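The complex is shown incomplete by one protein chain, all other protein chains being positioned as in the whole.
Lettered A and B in written order, each chain numbered from 1.
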Amino acid sequence: MSLNEGRIGRAEAVTAAAMSMCVNGVFAVDNSYAYEGGSSAFVTVPLSALLSLLPVLLLIKSMERQGSRDLAAHFSRMTGGFFGAVSMLLFSAGLVYCAAKPLANFAQVMQKLVYDGAKYTAILAFIIPVTVFAAWKGFECIGRTARCFAWLLIGMFLVAVISSVKGYEIYRLCPFLSDGAGHMAAFTASDTLLFLPPLAALTIEGGALQGHSHIRKAACGAALASAAITFIAQLAVSLAYPAAILKDMAMPLYRIGFLRADTGYVMRLDKLFIMVWLSGAMISSSYCIYSAARLFSGVFGQRDVRPAVGAVSLVVCGLILMGLEGRNGNIRTVNDIISRYGAAVVYAPLLAVTLAAFIRRPDKKNREASA
Amino acid sequence: MGFFADKLSALTAFDKAYDEFELTETEPGSPDEPYGMRSPGRVDAASGDLGRVSGSIKKNKKRLSELFRTDINGDVILRGFCTGGGQSMLIAYMNGMADDSKINEFILKPLMEYEGSERGLDGLTENTVRISEVRLEKDMGEAVLAIMDGLTVLFAEGDGSCAVLETHGYEKRAVSAAENEKVVLGPKESFTESFRTNVTLLRRIIHTDDLTVESRMSGGRNNTRLALIYREGFTNEKLIKEVRRRLDGIDVDTPLTSGILEQLIEKHSLFPVPRILSTERPDRAASHIMQGRVCLIVEGSPFALVLPITFFSLMNSPEDVYMRRPLGTVLRVVRYIGAAVSVMIPGYFLALALYHQGILTTEVLSTVIASRKMVFEPIGVEILLLLIIFQMIREAGQRVPGSIGQAIGIIGGLIMGQAAVTAHLASSVVLIIVAASGLGNFCIPDYSTQIAASWVRLAMLLAAWLGGLAGMVAASLLTVCLLADMKSFGVPFLSPFAPKTRSKRPLILRGAIGLKGSADDYMNTESEGRRRRV
Partner (left out) sequence: MKRIICFILVLLTVSAPLCGCLSPVSLDVYGYVISIGVDRGKDKRYYITFALQREMQESNTQTEGGADILACEGDCLDEARAELEGRVPYSLSFSRMNFFIFSEETARRGDMADFLSITFDAEKIRTSAVAVISKGKAYEFIGGLSANNDANITKLQTAVMLDMEKNGMVTLMSVSRLFEAVETGVFDYCAPMGRMDPEVITDMEQKKAQAEGKDPLEKVETGDTVGGLKSDMDGTALFSGWIMTGELTRDETAYLNMANGEFKNGTVSVPFDGSRDEGTVTVLLTMDKMKRSMISGARPSVVVNISLKAGVHKKPVGLGSDEMNEWIMTHIPGYIEERLAETFEKCREAGSDAMRFGTDAVKLMKSRREYEAFDKKEFINALDVRFKVEITNTDKLMSGEHV
């Protein structure tokens, strides 16, 4: 047992993974791509969440077949030392992206809309240390913290969505699914970059989850919960603003309360909502950072995760700063490329290891040991 | 600086063996328990250093005189006498600790009048000495401990053992009402400084035959008597072993009280939130013992320590159970709201005032601006100052006895507050916020938790001052992370909410009395384990 990995119940695992997927699906979606052709994000985004469940279920099945306790062991055994490390790095890149993107978006929105005159780095000085601290403390801490914040996040989310219900109009969805099947399929596939890494990260914590059946149930629970929540969020946003405006809007869920001329107290709580959602983004990033570090430690046989957590945190910090300072120009182009084609980078190692596991003979000895 | 260096080294000691005691995370099929740390041997003043009791009265008397320095220490009485049959005997006791009348009436008198042929102490204590509790000891160290404890030790010429006779007679406080944990409905008794009385109070409530009172001496030179109280066969054995192990590791010279013991056996005692419940109510301690927890009673302390505990144990009051369910529920909800208001409101208001004015309603905004017109200090300083003054009034009220203490509260609250507003030292809105926060703090039943909540409130205030709502979110997340990571003797502090356990018992709302199984499942009681293994 690694230091501070401990035991993690299914409720905590589902909450941590679902929170990460929901945060990505609501706050990290590339709106310029999502709303390019019309308002179909309320279909494509939850579909992405569900679609990412399939490779994860296959992966779990392959781990069960070979008796691999967790993903790190599976990488090492199926693809060998060198290719295992390469696979790990590719998959970790996906996790690092999922850790950096929502925080970068939040920091930008807070700098522009909430804190007048504050610097990006000043805002990050509050966000990053706590995120890293939670990752440093381990999966027990992350899972339990996620469980503590889950109901608050859901409550605030529902209040924001329901209080704006009078401003929703069906015509904003029309022409219905006008993007075209091609665009919708392409976006759904590329958007799995935001869902697949946090969901597959459950296999990294395989030991803590105590068995493949638990991992499977946790993955299904997380995928279904995140699909439901992202559906509600994207539908609310699509009913609130037309695609032409959403395309250029940062964090539309934050502005959902600006629709109506009502000046009731609840309609003014948008800043409070965004701060509560920020806590979800921080927990999500901790989860991704820890998972990447755990995978790294597992593949390279490090007993203690914490040095890897520190290293991954530095990489994430760097990405966030780059993303913030370079919203125009080359960084934006790189950002667009990653959001459109980055999913392939994450799928490749998972598919490789899954295929290898199914091609090879099942390892009965390991399977009994890990049962 | 060396202290920080050590702490930092501990924090960054990567790849060290995991040595946390785990109670919850030891389900069947789990990894081996990480008992890494070996405990140092118990330093026992009575472990063979002083040798055995001699058969010679003279030698024993000389030995005791040297040990207790009777030439300068007049407390210890060494009285030699002869029985009616001519046998030399010696009694040793501590003046003021032992009951003189018991010694005279039931030890000296019958022995002096005894003219029989019995020479051994076992025979004499059986038939002649009229004391209810008697035990024979061969170890001089045990005899010394007994004398210091208020017992009388009887030596006989030619017998290589001594008789320890129960003659406690020191002055002690009567059982009175609890001062810090008042309830409206429910028993009013509280623990006292007497070890025997405290154990008796618990036995009056718990009538199960598995209740075990394991008496032992604390480590170090002082050797304070303490007791481990638990239910044999119900309380998790590993928990009991772990408590014993931590007690064995104590080696201090200071007189042990419950507060000092709490800090010695707790890990990470720097964190403000307590991990051991300190209660002065026997009914509360008994309730926890029945649920499979361990209780520690220390001689000379009117508080019992209960472990392991969770956050929800600290927030629950015994009164919740003494009322009907809806009433108990209302009390609990109000308590949690009060605690939340206490911790969050000053920081939240400061964040809105400095960074997010758009959230405030127009009425509040205008009122605050108008009330702060002539106040000279910035709003953050104003709130901080008022919080400090509130704490000062609270402390002053506690230290000053009786009606004067109550008057200070009223004077401080009403008159000073009004004067501060009139003198433009504070604004009325901020005063109300600080007062509400203070009242909310008093809703927390546990005193240590109240102080911890004050710390957290201060942290929230500073975070709000520096970063507005983002700062508060960061501080809240940090606090919850620390709480989620905390364990109390192997039990996660936020159980049974995080981690979610099988318990069906509601957390904030009052559950029904007589829910199946009296123990929370995170206690991993022996009967629970038997049930699962079957």
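FYI, a residue touches a chain if its C-beta (ideal position, glycine included) is under 8 Å from a C-beta of that chain, and two chains touch if they have at least 3 such contacts.
Small disclaimer: the values here were computed from a predicted structure and weren't measured.
Judged over the whole assembly, touch between the missing chain and the shown ones holds for A, B. Per the touch definition above, the residue from B:366, B:398 or B:422 contacting the chain not shown is B:366.
When the full complex is taken into account, the listed residue touching the unshown chain is B:357, out of B:200, B:357, B:398 or B:422.
Of the options A:242, A:307 or A:362, the residue whose C-beta touches the omitted chain is A:242. Where chain B meets the omitted chain, the residues involved are 1-2, 4-5, 8-9, 352-355, 357-358, 360, 362-363, 365-370, 372-373, 378-379, 465-468, 470-471. On the side of chain A, touch with the chain left out of the figure occurs at residues 37-38, 112-113, 115-118, 122-123, 125-126, 129, 169-171, 174-175, 178-180, 241-242, 244-245, 255, 257-263, 267.
As a convention for this text, only the chains that are shown with their structure count from here on.
Inter-chain spacing, taken between the CA centroids of chain A and chain B, is 44 Å. Put simply, chain A touches chain B in their complex at residues 1, 3-4, 6-9, 11-12, 110, 114-115, 123, 126-127, 129-130, 133-134, 137-138, 140-141, 143-145, 147-149, 210, 265, 268-269, 271-272, 275-276, 278-279, 282-283, 303-304, 306-307.
Within the complex formed with chain A, the residues of chain B that make contact are 14-16, 18, 22, 24-25, 27, 29-31, 34, 355-356, 358-359, 361, 463, 466-474, 476-478, 480-481, 484-485, 492, 494, 497-501.
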